[in-house]
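With one protein chain withheld, the remaining protein chains of the complex are depicted in position.
Every chain is named by a letter (A, B and C) in the order it is written, and numbering of its residues begins at 1.
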Amino acid sequence: MRRLLLTGFEPFQQLAANSSGDVAQFLDQKEIGGYRIVGRVLPVVFEEAGSLMERWMEEVTPAAVLSLGLAAGRCEITPERFALNWQEGPDSSGSACPGRKIEPEGDAAYYTTLPLQRIVERMKGYGLPASISNTAGVYVCNYIFYQTLHRLHRREETLPAGFIHLPAGHTLLLKTEGLAYPSWPEGDLIRGVSLAIEAMGAG
Amino acid sequence: MRRLLLTGFEPFQQLAANSSGDVAQFLDQKEIGGYRIVGRVLPVVFEEAGSLMERWMEEVTPAAVLSLGLAAGRCEITPERFALNWQEGPDSSGSACPGRKIEPEGDAAYYTTLPLQRIVERMKGYGLPASISNTAGVYVCNYIFYQTLHRLHRREETLPAGFIHLPAGHTLLLKTEGLAYPSWPEGDLIRGVSLAIEAMGAG
Amino acid sequence: MRRLLLTGFEPFQQLAANSSGDVAQFLDQKEIGGYRIVGRVLPVVFEEAGSLMERWMEEVTPAAVLSLGLAAGRCEITPERFALNWQEGPDSSGSACPGRKIEPEGDAAYYTTLPLQRIVERMKGYGLPASISNTAGVYVCNYIFYQTLHRLHRREETLPAGFIHLPAGHTLLLKTEGLAYPSWPEGDLIRGVSLAIEAMGAG
Partner (left out) sequence: MRRLLLTGFEPFQQLAANSSGDVAQFLDQKEIGGYRIVGRVLPVVFEEAGSLMERWMEEVTPAAVLSLGLAAGRCEITPERFALNWQEGPDSSGSACPGRKIEPEGDAAYYTTLPLQRIVERMKGYGLPASISNTAGVYVCNYIFYQTLHRLHRREETLPAGFIHLPAGHTLLLKTEGLAYPSWPEGDLIRGVSLAIEAMGAG
């Protein structure tokens, strides 16, 4: 069966939970949309996350790649259109990237190869608010997203590959007093990602 | 069996759905926490809502009163502490209240008689983000809230009575393109209100 | 000449500047609207701020009292209508107030005795966005506001007294990387408070 590499992230900064890693872990080994899911959790550290991603691409030889991240503050599930050639900000390693191109010779941006419209329509059809985002930021989320597309571009491979930002899960708010982020029950986040994977497989 | 008057509101302004009315309707005639629920839906019109509330209080002779409202933009279920003696803003009647006291001779504010802390703890214990709010605004939500407490104060009655603001339901976002409010699946909103009623009944 | 006690606050928590204290200090000893200003800066500590306020009221015997606070996140200058009988939250003393009435026997709330509408109109007439707020929170700002009105109520005095929340000054954003609050140049904040004092004196 075709494999789909599904990644999420660990908790980071002051946030005590990360819905993206929880979903990736939960769906590991499941069969969805004709894919067997290989679920993995990345640290929120630029280069370390990049190396792990590189290694898993070699090991898993996936037919599709979907990376997830937490977008604290967003109200909907948002698949991303553009991966930008820029990285900036302090990561969980304790050091801060002052702002530079991810790939000095890479394109300024790449388009996702996910079927964005189909993904969004499917989630909405099942009752989950979703919309396309044009911006994945310039943090580790975008870094992983850009790296993956740059790799496919360089190798002239055409897998469906991309990034989806998730709202926080209720767990995050329950663990941290005084946090005001939109949040969803974890079950809805898992269901949303499953629907996205089905839409990827239906292509 | 003791009756609990549970009210919510109709959709208003540009918002195509109102989770508070949907929940009140859904829970009508259910038995929760030792109460039989009498669920009713109010129009978002100051005086009309006030008159209906008054009439239902007479008809239902409730042992407890819980009013619900939509707080578009809030991330949690928030029971309210203070009802303020002020009403202001355009309502669904098409006219706008320019700002005045609800009861010229009433107190500046009343405390809710709901067990706020117990309600919040119960919802959080079941996985739903919740916190106490000190401010129900000065719109029709606060108007109903103040009227109810003023009536009890005037009659020296001591029922548990108060107001809970709900986040939007997913339905609202699905019905309106481009709306960015935190939203929950309707099932979570219903569950949250049921837990609040159980906490009221457990006193 | 009549004296007006004008208070602001020190910087607190992670915020490296507090526009309210800066304005109070800047206007100290100025003559505005028929008042000589006595400008003072309070620590963001519940009881300590309350004691200082009490002492200054005795020393200054003011004809009017205006307290200022920073409302990080607000876009306008907002005079407050209601002071609530509630205090809650961690202050700069290092300890956290778990939530209790400020005055166990005091009213649930008091109305300000400031001419709110006249103040807002005057600021807008001079080009500064302003609107009335119904909520000063339940932190040290509201604490000082409530204490002052409770004192006047207890003594049956009828001075113009109240609270105005200010947006951040540009300085706060310049001092702290990555802070996203609406901010104004300090000169506009000073001008706004002067206009408010003129409106108070014009009564």
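Please note the rule applied: a contact is a pair of C-beta atoms (placed from the backbone, for glycine too) under 8 Å apart; a residue touches a chain by one contact, two chains touch by 3 or more.
Model, not experiment: these values are computed from the prediction.
Remark: the absent chain touches shown chains A, C in the intact complex. Residue A:84 is the one among A:4, A:84, A:123 or A:140 that touches the chain missing from this view. Although one chain is not shown, part of chain C still touches it, namely residues 75-76, 124, 127-129, 167, 170-171, 173-174, 180-185, 188. For chain A, the residues touching the absent chain in the complete assembly are 81-82, 84-86, 99, 107-111, 132, 134-135, 137-138.
Throughout what follows, only the chains that are shown with their structure count from here on.
Judged by the touch criterion defined above, the protein chains link up one after another in an open path, with no loop closing it.
Homomeric contact chain A/chain B is classed as same-residue, with over half of its interface positions used by both copies. A comparison of C-alpha centroids places B closest to the centre of the full protein. Averaged C-alpha coordinates put the centre of chain B at 31 Å from the centre of chain C. Averaged C-alpha coordinates give centres for chain A and chain C that are 45 Å from one another.
Residues of chain C in contact with at least two other chains: none.
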